[in-house]
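Of the protein chains in this complex, all but one are displayed in their positions.
Let's look at subunit A:
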Amino acid sequence: MTSIKPFHATDLFDLNPINLDPLTENFFIYFYLEYLSEWPTLFYKSTSALNTPTGYMLAKTEGQVAKKEWHAHISAVTIDPNYRRIGLGSYLCKTLETYTQEEKPYNAFFIDLFVKCNNTLAITFYEKLGYSVYRRVVGYYGGGRGRVVRNKVDDDVDAFDMRKSLRRDKAGECVRRGGRKVRVLPGEVSY
């Protein structure tokens, strides 16, 4: 059983069953609180019948409307190991679509996210949800170590910027075919 509820700062005390997972990042307090205060409706949780968090979505909006870059960005979506493989991740992502469609106050052109190029499970997951690769960000996960060269790709440190158009992107201008071949450097990804 799953309900969607707004995330509140005090929920941070109850995230251990989710965040102890080795692949889930624990961020500084300010990071969570910044999302809550800047984008209060884009940070929400799924809960069990006992009202304990079973997963959460942490998203924001950014970009310029004039350039048709105004979009929602998924910063983190994560699920308690006990609630995996039941479509809860998809549910959280689809919920974000409903919050950022023509709905006030967001009304975005698209949703995007970054995923490591070697994370095939996640890539497949997002493809099933209608996302496609828009571009490869070379050296995105390299932590600033070493010189990043556009022609030197490495699935372990590169990210795919994946996107899904929303209704506002009527002509589908925010997505593209063959995005895997388009390469940019981390510094070129700014809004």
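In this text, contacts are C-beta pairs under 8 Å (C-beta built on N, C-alpha and C of every residue); 3 or more make two chains touch, one makes a residue touch a chain; residues count from 1.
Throughout what follows, contacts and distances are computed from a predicted model.
Per the UniProt record, the chain missing from the shown structure is "DEKNAAC104767", taken from the list "Ribosome biogenesis protein ERB1", "adenosine deaminase", "DEKNAAC104767" or "Multifunctional methyltransferase subunit TRM112-like protein". Touch with the chain that is not drawn comes from one residue among A:P22, A:G143 or A:G178, which is A:P22. By the touch definition given at the top, subunit A reaches the unshown chain through residues 1-6, 8-17, 19-23, 26-30, 33-34, 36-38, 40-41, 44, 48-50, 54, 81-87, 91, 98-99, 103-105.
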